[in-house]
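The next block holds one structure in the form of structure tokens; read it before the comments.
Note that one protein chain of the assembly has been removed; the remaining protein chains are unaltered in position.
When the chains are written out, they are named A and B in that same order, and each has its own residue count from 1.
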Amino acid sequence: MSKTFTTSALAEAIDGRLIGDGSLVIDRVAHPADVRGARDLALAMDVTLVPLLEGTKAHAAVVSDDAKFEHGKIAACIVVSRPRLAMAKLTNLFAEEARHPEGIHPTALIEKGAVIGANVSIGAYAYVSAGAKIGPGSTLYPQTYIGPDAVIGAGALIYPGVRIGSHVEIGARCIIHFNTSIGADGFSFVTPQIGSAESAKATGSVTEFTTNSELVRIASLGSVIIGDDVEIGANSTIDRGTVASTRIGNGTKVDNQVQIGHNVVVGDNCLICGRVGIAGSAVVGDRVVLGGAAALADHVKIGDDAVVMGMSGVAGNVLPRTVVGGYPASTREKLVENHFYFGRIKHYVKKIEDFAKRLDTLEQNSKSD
Amino acid sequence: MSKTFTTSALAEAIDGRLIGDGSLVIDRVAHPADVRGARDLALAMDVTLVPLLEGTKAHAAVVSDDAKFEHGKIAACIVVSRPRLAMAKLTNLFAEEARHPEGIHPTALIEKGAVIGANVSIGAYAYVSAGAKIGPGSTLYPQTYIGPDAVIGAGALIYPGVRIGSHVEIGARCIIHFNTSIGADGFSFVTPQIGSAESAKATGSVTEFTTNSELVRIASLGSVIIGDDVEIGANSTIDRGTVASTRIGNGTKVDNQVQIGHNVVVGDNCLICGRVGIAGSAVVGDRVVLGGAAALADHVKIGDDAVVMGMSGVAGNVLPRTVVGGYPASTREKLVENHFYFGRIKHYVKKIEDFAKRLDTLEQNSKSD
Partner (left out) sequence: MSKTFTTSALAEAIDGRLIGDGSLVIDRVAHPADVRGARDLALAMDVTLVPLLEGTKAHAAVVSDDAKFEHGKIAACIVVSRPRLAMAKLTNLFAEEARHPEGIHPTALIEKGAVIGANVSIGAYAYVSAGAKIGPGSTLYPQTYIGPDAVIGAGALIYPGVRIGSHVEIGARCIIHFNTSIGADGFSFVTPQIGSAESAKATGSVTEFTTNSELVRIASLGSVIIGDDVEIGANSTIDRGTVASTRIGNGTKVDNQVQIGHNVVVGDNCLICGRVGIAGSAVVGDRVVLGGAAALADHVKIGDDAVVMGMSGVAGNVLPRTVVGGYPASTREKLVENHFYFGRIKHYVKKIEDFAKRLDTLEQNSKSD
């Protein structure tokens, strides 16, 4: 029961220019190397894929407007100027209707005092605690856990194994993937006397007077508040705040295995890639991009529209619209420059050694003059 | 039904010096920017927050003894000398009574031969395998899994989605957060002939004679043994040992998304921050601090009271009370020094280039003499 579209309808839907036959029927999009038949639309928006269109079984293809391509070979060719945007539109058109749980499964446990909105679906073995509120049209997949007094907005999609702690608030239309944990306690301990990490930060060393022989737990009174239209990947973690709440702004997208510590504030429309770690109390502006496996130290501030390159370690504040990378992170220009020279360090050392000899010679000559 | 305390009771509880009215009733602690009313205690222990006390609705505040502050503006001021310790005490006083499952839920499955102590609470859809022992006063949240013959000490708190493998032993009063996995098999494989990683370690290269065409699995006969008063964050993993057991000492605190490999031994009272990875057979002493995203190579030994800075990659042993950082990790002094010079590398290269010219000139002059 796949969906079908004509080539002209697809061209219109993705703002493409159609060359050729607009009446072809398409029921699948495919990588050019994976075309199975005449009803496939070959996606060759990447120019390196265009050669794969030679002799393809597909009668229709999408290419980017910088591809050099004899369109005559394909009966219908859709030319687009922004390939990834066309990809977004096409994948959404062809996405299979997700098979969500329907209705409330008889094994779903909803404690007294929980409020379930209209048209909510709750899967098998899900657990909704007392005081929780589930917004209309939301779906809780099987085996999810919603803690006491937690609030899930309208139209949310909560996948199996997701755990939402008490009082956590999730906005409308959020998507949270498998086994993600939101609202565990913050990692916050204090030593009665000055501890070793504290000493190392302040003085650079650990003295005989510092000890971590007692670690006193700081409780997490705050919660986690997540805006609307946020998507969070699988196996990520967002901890609750100490006194105030940890916050994620509207429209922000978080990948898999991201760790966001207590008291962190993330703005709107950020992109936070896989395995990023954000330590406690860091503040991330709006529209910030954090590349894969980047780490932010506690309390740092990242300005709006900044881009932190993958694997960076950010120990200080980052200005808006700045691109930073490396460890410790510096501006991209500085990073590129440093790596350029670092990669040639042996060359410079050889020069230094050569200079030593030349200087020796010159000095001896000078003396003997 | 929040708790209330007088300002004098609070001052006493946190070892603070009270200036002003000891009879005020407090029912909430708040960040100075989030004060809602007269019964809030404004937490301004960080000196940068003191200006926010101007015109606050709060009648009471906590400040540190190094704050310059006219206490008269606030009816009750509690002055503390160690702010984070005061924070620990205050958050614990005001922490809401956590709403744990009560009793054993009818859907909790307890296999024959499991031993459940007095006053144990087990939530919905939890599963306790045969031979497991749950200590008195412990709480298993909904959807937890306790493997065959696993032992959970008294007063433990096991959050939803936690998986405890067979024979794993967890001490008293441990707290384990959402979706953490303890006791999966170690990652341990061997190639019948010398493999590529082995060759790379021994000789620096992979030759035509090395192949990983067969990977033979080493079974994990050991278990995981965790001491008392250990707290482990969300989505962390601790693998079982090969022959002996992986061990975590008493009082150690582990953050979210920490990976601890097979045969690792961690001492008492360590602080292991988020996203740390500890490879197989590493040995970590007592009171060690591992900063966020740090990684320890297999078999390294970290001495007591050492501090490993965030994002470090530790490939060799670390002496007690040493602060190390960077990749490959060196002492903090060496790291700071190296980064200092590295950041100026362009400057030195320019000097080298300048020297080359000056040497050329001198040498020509010398010849022409």
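Note that in this section a residue touches a chain if its C-beta (ideal position, glycine included) is under 8 Å from a C-beta of that chain, and two chains touch if they have at least 3 such contacts.
Because the structure is a prediction, the values reported are computed rather than measured.
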item	value
Candidate in contact with the missing chain, chosen from B:Thr91, B:Gln143, B:Thr252 or B:Thr322	B:Gln143
Residue in contact with the excluded chain [from B:Gly165, B:Gly227 or B:Gly310]	B:Gly165
Residue of B:Ser196, B:Asn250 or B:Asn317 touching the missing chain in the full complex	B:Ser196
Positions on chain A where the hidden chain makes contact	29-31, 34, 43, 82, 84-85, 87-89, 91-92, 94-96, 98-99, 107, 123-125, 141-143, 159-161, 175, 177-179, 231, 233-235, 251, 253, 255-257, 269-271, 273-275, 287, 289, 291-293, 305-307, 309-311, 321-323, 326-327, 332-333, 336, 339, 342-343, 345-346, 348-349, 352, 355-356, 359, 362-363, 366, 369
In chain B, positions touching the absent partner	109, 125, 127, 129-130, 143, 145, 148, 161, 163, 165-166, 179-181, 184-185, 187, 189-190, 192, 195-197, 200, 204-208, 210-221, 235-237, 239, 242-244, 257, 259, 261, 275, 277, 279, 295, 297, 313, 327-328, 330, 334, 337-338, 341-342, 345, 348, 351-352, 355, 358-359, 362, 365-366, 369
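We adopt the following convention: only the chains that are shown with their structure count from here on.
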item	value
Distance from the mean Cα position of chain B to that of chain A, given in whole angstrom	23
